[in-house]
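Following this message is one structure expressed as structure tokens.
Here the complex is missing a single protein chain, while all its other protein chains stay put.
Let's look at subunit A:
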Amino acid sequence: MILLPNTSFIILKKFILRVGGACLVLFAATTLTFITLQLAPGDPVTAILGGSANPTPETIKEIRTEYGLDKRLIVQYALHIWHVLSGHLGSSFSQHMPVKDVLWQQAPPTLKLMLSSLLLAWGFAILSVTLSAKKPLFDSAFSSLETFFAGLPQFWIGIILLWLFAYQLGLLPPAGTHGFSSLILPSLSLAIPLGGFLAQVMRESFKTTLDQPFVLTARARGLSDTAVRFRHVLRHALLPGVSLSTWAIGALVGNAVAVEFIFSRQGLGRQLFLAVSMHDMPLVTGIILFISVIYVIASFLADTLYVIIDPRIQEARA
């Protein structure tokens, strides 16, 4: 393809729009967090003081001044946005340490968990769909299995797996954050419903692709059924799965809350839940910003992957 001078402008324009949209998303996430936490009942002062009994009115007043909670709401909001823009996430009310350190500590376990469950889910979806679509008996059996998987609540699978593998069979540790063996059960409980869901979506387009003329051509060239499925049809079936993966990452973060609780894992989900219930504004903002950044990166990656898998899209868009 000859790169016309016009094309690079279009790419630049798209890039700017993309970055602008991402900034808008991050700004909105910060604002939304601020508003909700302001509306929520309760007082951040109790979170700052921790469990210490009956603070005097003077102490409360001192703390309000120290953390800027005595200023007018609009001033607080402006300061809040300014701090976030200048990269100061502040320090957590409840943990008494910088938000950056909390993120640094809690993010890796959650990222590991998300990555391993995404891989497991994709592995299951690809194998299940490719090996069974439009094969008599297998197709309906696996498609029912996928519906069943997609309908399982993560926290319930978590508990059942915990009961079976940790307490009954004693094969895997029931709790903990470190080591590969402690990652298996939590990722499975996130991956099973997600895998079922991805497979359901991919199966539809896998089946329609199998009816396409180019599949007949490939067969006529003498390719085996397995080769046709993996080399020609799978690529088409991947697309809806890829576009769902952005959504899936958002859902994984949310579902990680319950799973991290069940397996007593360190992680962002659990920390976010605790921070919200303790009105720890800086920490909540920090975690939500971090999640939004991951989401923005993921949606960018998904779009890029989309073009790599289906080059026709680039031509259609440019």
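FYI, a residue touches a chain if its C-beta (ideal position, glycine included) is under 8 Å from a C-beta of that chain, and two chains touch if they have at least 3 such contacts; residues count from 1.
The definition used in the following text is that contacts and distances are computed from a predicted model.
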| item | value |
| --- | --- |
| Name per UniProt, for the chain absent here [options: "histidine kinase", "(2Fe-2S) ferredoxin domain-containing protein", "Molybdopterin synthase catalytic subunit" or "ABC transporter oligopeptide permease"] | "ABC transporter oligopeptide permease" |
| Candidates A:84, A:183 or A:272 - the one touching the absent chain | A:272 |
| Residue of A:11, A:25 or A:81 in touch with the missing chain, whole complex considered | A:25 |
| Identified contact with the non-displayed chain, of A:93, A:142 or A:295 | A:295 |
| Contacting the left-out chain in the complete assembly, out of A:234, A:253, A:283 or A:302 | A:253 |
| Touch list for subunit A against the chain that is not drawn | 21, 24-25, 28-29, 32-33, 36-37, 39-41, 134, 136, 140, 144, 147-148, 151-156, 159-160, 162-163, 167, 208, 210-213, 215-216, 219, 225, 247, 250-251, 253-255, 257-258, 261-262, 272-273, 276-277, 288, 291-292, 295-296, 299 |
